[in-house]
Each structure stands twice: as C-alpha cells, then as structure tokens.
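With one protein chain held back, the other chains of the complex are shown just where they sit.
Going by the order they are written in, the chains are A and B; count residues from 1 in each one.
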Amino acid sequence: MTDQHGQEPTRRDFIYIAAGGAAAVGGALTLWPFIDQMNPAADTLALASIRVDTSPVETGQQITVMWRGGPVFIRRRTQAEIEEALAVDISALPDRLARNENLANDAPATDENRRFTEDLLIMKGNCTHLGCVPLGEAGDYDGWYCPCHGSHYDTSGRIRRGPAPENLPVPPLRVADEANPAIVVIG
Amino acid sequence: MSGPSTYEPQTGVERWLDSRLPIARLMWDSFVDFPTPRNLNYWWTFGGILAIFLVIQIITGVVLAMHYTADVSMAFDSVQRIRRDVPFGWLIQSLHANGASFFFLAVYIHMFRGLYYGSYKAPREVLWILGVVIYLLMMATAFMGYVLPWGQMSYWGAMVITNLFGALPVVGEGIREWLWGGFSVGNATLTRFYALHFLLPFVIAGVVILHIWALHVPGNNNPTGLSVKTKKDTLPFHPYYTVKDGFAIVVFLMLFAAFVFYFPDVLGHADNYIEANPLVTPSHIVPEWYFLPFYAILRAITFDIGPISAQLGGVLAMFGAIAVLFILPWLDTSPVRSMRYRPVARWFFLIFLLVCLALGWCGASNPDDPVLGTPLTFVTFAQILTLYYFAYFLVILPVLGFTERPKERPASIEAAVLGNKPATTQPAE
Partner (left out) sequence: MKTLIRNLAVLAGALIGAAFLTAAPAAAAPGEAHEPEPHDWSWEGIFGTFDRQELQRGFQVYQEVCAACHALEQMSFRNLGEGDGPFTCFPDPNASHEDDGHHAEPLCYDNPNDNPVVRQIASAYIITDGPDDFGDMFERAGVPADRFPSVYANEQQARAANGGAYPPDLSLIVKARSGGAEYVRSLLLGYHEAPEGVTVRPGLYYNEYFPGGLIAMPPQLSEGMVTYADGTEATPEQMAHDVTAFLAWASDPHRVDRNRMGLMVLIYLFIFAVLLWFAYKQVWSRVEH
C-alpha cells in the first residue's frame, strides 16, 4: 500500500496507523480485567486475619494454625532453645535478615527480631525452598528440618544448612488487646 | 472459486514451514487474498461480528468458570461473589450474560440476511445446514448456561424445557428422568448442564470452522444473488472487507457496551435475582427474549391433532419450526437467489419477518390476554402467526418458485455495481 507514494507519510498512512494504534491500545487495556480477576477477591483478602489464643501452649510445645491457607507454627520455646538461638553469630548465617513483616526489611536476623515474646516464636510453616512443611524438633540445629530437600532451621526458625534461601518468615502479628495479651492476631 | 493459491513465502522460515504445515498459506488464501464479491453490504458484516462474539463468550466463560461453583447450595451465592468480590467480576459476568443476547441478536440478523438474499440455495446448502446446526447448538448452550446462576427463572426455565421431553409418547418419562438425573431438576441436573455448557462452545467453534470451510468453497453470496463470473466481480478480502467488518464490529460493540455498562439487567429477568426455590413458581415464566418466538409456537398448539395430544403437538411444532430450516434449500423452488429480483417473495419475506417479531411478542405475553384491547387473545394470535410461519416455508416458497415472474437481473456483479458506467478504476491488486 505504501509503495505507491514513496517514504513520506501521508494523511492516508496516518489514518491506518491511528486505527491500528487504537486497536492495540484497546486490546491491551481489555486484557487487564481478565488478568486482574485471578488476583485474590475482596472476601479472600478480608479473611486474611485470624485470632489465636496462645495461653494453652505449654513450654516445649508447638501448635500449628491455619492462616491464608497454610500452616503457622506457634512454639513456646524452652530456656535451652532460647539460649541456643541467642548464641548464634548473625554474620555467619546464610540469611542475615529477620524476615519479619512487623519490622523494617533490613532488620538483622537476631532472635529478638524474630520472636514474638521471649519464649513465643510465631512464623509461617512453609519451607522457603519449595513450600514443604518442616518437621519440628528435628534437624542438626534442634529447630526444624524439612524432609523434602533437607533444609535445617535453628530454634529461631533461621535457615542454617540446606537449599532453602531464607529464614522462615514471621507474619504480621499483634496482641488483640491489652486485657488478653495471650490472644494474638495474625495478619 | 478459491482458484490457485497466491501465497508467496517471503523468508526462509516461511518457506520451511510452508513445505511442512502450510498454515500461513491457508490463512492467506482464506482471509487475505480470498476473492470476495465487491458488492457486499453491511448485512454481510454479521459473520465477522458473530466470530467476535463467540470469542468473547468463550473467554469470559472460561474466566467465570474459574470462580463459579456448580452446586445447588452454592451456585447462586458464587455468582453473587463474582459480581461483588472478584476483581472485575461484575464486568466479566455482565459481558457474558449480555453477550449471549447480542450473540443471538447477531445470529438472527445473519439468518434473516441469508433468507432474504437466498444464501441457502445451491451451491450453499451445506453451508446453510451447518449454520442451522450452529444455531441449534447455540440454543442448547444458552439454555444450559441460563440454568447456572440458579435463580428462580433458571430453575423454572429448566423445569419447563426438560418437561417438554416428557411429552414424547412412551419414552418421554424415561428421557426426562435421564436428563434430570433424578426425579426433578436438582444438583445432578445443574452439574451436568455446567459440564455441557462448558463443552458445547468448543463444539460450536468446530462447526464454525466447517461453516467457514463450506463458505470458502462456493464463495460468498452477495446482494444480487448472482454468481461470481470474472475476477472483476471480486475484491480481495483484505483490506476491503477486514476494514469494513472491523468498522461494523466496533459499531455493534458500542451497542453492546451500552447494555453491559448501563442496562446490564434490561435483557434479563428480576426473578433470577431470587435464589431457585422448587416450592414456589414465579407468577410469569418467560424464557430469555431470543427463545420467545419458539415459546409462542409451543403454546400455540392448544388442541389435540388426531392421536397427538396438545402437549406433544406443541413440542413437535416447536422443534418443527427449527427442523424446517434444514430442508429449506429444497423447499424454495425459485431459481433466483436474491429477493431483490423477486417482487412477490420479498413481500412474503417482509410479512415473515414481522410474524417472527410478533411471535416473540406473543411469547412474552400472557396467552389469555387480549391483543391491544381487541377481542383477539394472544393464544389465537400466536396460532395465526404459527400457521404463517409454517406456510411460508412449506407452501409459499415452494409455490412462488413456479408462479412468480422475477425482475430482470444485471448481467454480472460488476455490472450491478457500476451500472452503465465504464469501469474507471481497478482494484489496486
């Protein structure tokens, strides 16, 4: 079509380009609703917080609760476990960041930055490697051990050895109200 | 008519592919250089519009299936969740529900265009029959899709239509229970309708491919009904008809958008916002607008015909109204295709068009109500209209072929386009 009138764009070319451009823009914009519909719906987002009473969890015991469709570990650690977690040299860790959603992204992976109270550790229970659920009180570091691909976590949920790239993440946490400090809101 | 292929592979990759799977050649010969009569009017753009709507319905439908739950206790709520909570769910649901109506609107225009211009006549009988098959599949798909929201109209529509099969002698009762998967419309019915509603659009897409294939063997009919004789009668499909179809599609989409965004419920029924209740029937059951003429024919048979009960008679008449379309190519005896040159037939066609619209009106009305205050009731009116509907195909078209004197036709499509003017410009190609 364009070979009949050399290189110079004409009014006639303009109309084809404009129509083609309008089609491209319209098509691209139309795509968005069909992509966005797969994102979590409003009711799913609203259900993203739960309340858990932590008072029945005894020292040395762990409960697993369901949050956002996956496990959350709530462990009341023994004194030995706490001391073990505090004794770790942060600079030697594979992942030196706390991975705590309640803190800044660059907070270091100290035990203080990960635990909820001194003895209470609350974190998501999916291995950061490929999502299997690690076993408690297992592995070479007395914390958690993922049987799928052999990741070892310590008593603060930090990755110590194995293919997992990150520490087990701590979800958004807060105390429900001052009167019941044992009731924790996750999310 | 396709003639030798004009596709010339430009690059090495194209040549490599062309000698293994000549799909680019097929596309080129079918949609780029396909010789198309140069005189097609806007009524011929509805084929393209229908293709777009099939795509819209399949895409929005697959998306809705990601969120819909086919269970009687959850179906209604899951549709509400789509409309309220799913991102853009309100848009996609409205596109799909209104898309069905506009799909039918376009298909009716497409069919009446075929009826007027004689597009069903030789050598296009198979093309026409495939079209009627698509129409039947569309009706089945739309009917089963309407059940899925599980509102009152969904439920009672399903009840009434499946009960039609109960009218068949001997086997009726068994067929009905087989369709339901129970003793009434219920969860089994809903889940099977969902599965079939998902399947049938892909069957339609398959038959559409056959329909286009059958179109591309004899080529398009055209407003004169004359066959293409020389290359001067045609233009390449692209860019002439791609741009014309594109324009028509966008104009039609504007009408569609007006309904989707501003009147999303006008073509539906308020009762379908009430969850299905097997104990309470809505006071006035009507099908979706696109089924109304057939619903009127169904209700028009209020009398026994010999051994055939009124109920069975209605069912037979309704299915007959569609079945007659299959044999239409052999019922119309006139050698002239386009009614442009059939002075008598075009009047009968116009009456037929009005009869179909009036049947729709009857389908929407209470059978015992008077028509506009006259002593005529809607049921009697529908009976007269039904008589004409069948007479048009079974009597008028066969007889007219022998009695009518067609008007003089132009020598060729080119002559019809140019009149007596000499051809001053030629197509660029």
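Definition applied: a residue touches a chain if its C-beta (ideal position, glycine included) is under 8 Å from a C-beta of that chain, and two chains touch if they have at least 3 such contacts.
Just so we're clear, the structure is a prediction, and the values are computed from it rather than from any experiment.
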**OP:** Taking the whole complex into account, name the chains on display that the unshown chain touches.
**Re:** A, B
**OP:** Identify the residue among B:199, B:217 or B:357 that touches the chain left out of the display.
**Re:** B:357
**OP:** Determine which one of B:21, B:251 or B:411 touches the chain that has been left out.
**Re:** B:251
Subject >> Of B:7, B:31 or B:240, the residue in touch with the unshown chain >> reply: B:240
Original post:
For chain A, which residues touch the unseen chain?
Top reply: 12, 15-16, 18-19, 22-23, 26, 29, 42-43, 46-47, 49, 56
Subject >> chain B residues touching the omitted chain (full complex) >> reply: 38-39, 41-43, 77, 80, 83-84, 90-91, 94, 101, 105, 109, 235, 239-240, 243-244, 246-247, 250-255, 257-258, 260-271, 273-274, 283-284, 286, 288-289, 292, 357, 360-361, 363-366, 369, 417-418, 421, 423-428
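Keep this in mind: only the chains that are shown with their structure count from here on.
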**OP:** Round to the nearest whole Å and give the separation of the Cα centres of chain A and chain B.
**Re:** 51
Subject >> Sites on chain A touched by chain B in the complex >> reply: 1, 32-34, 36-39, 41-44
Original post:
How about chain B: which of its residues touch chain A in the complex?
Top reply: 59, 63, 66-67, 81, 84-89, 91-92, 239, 428
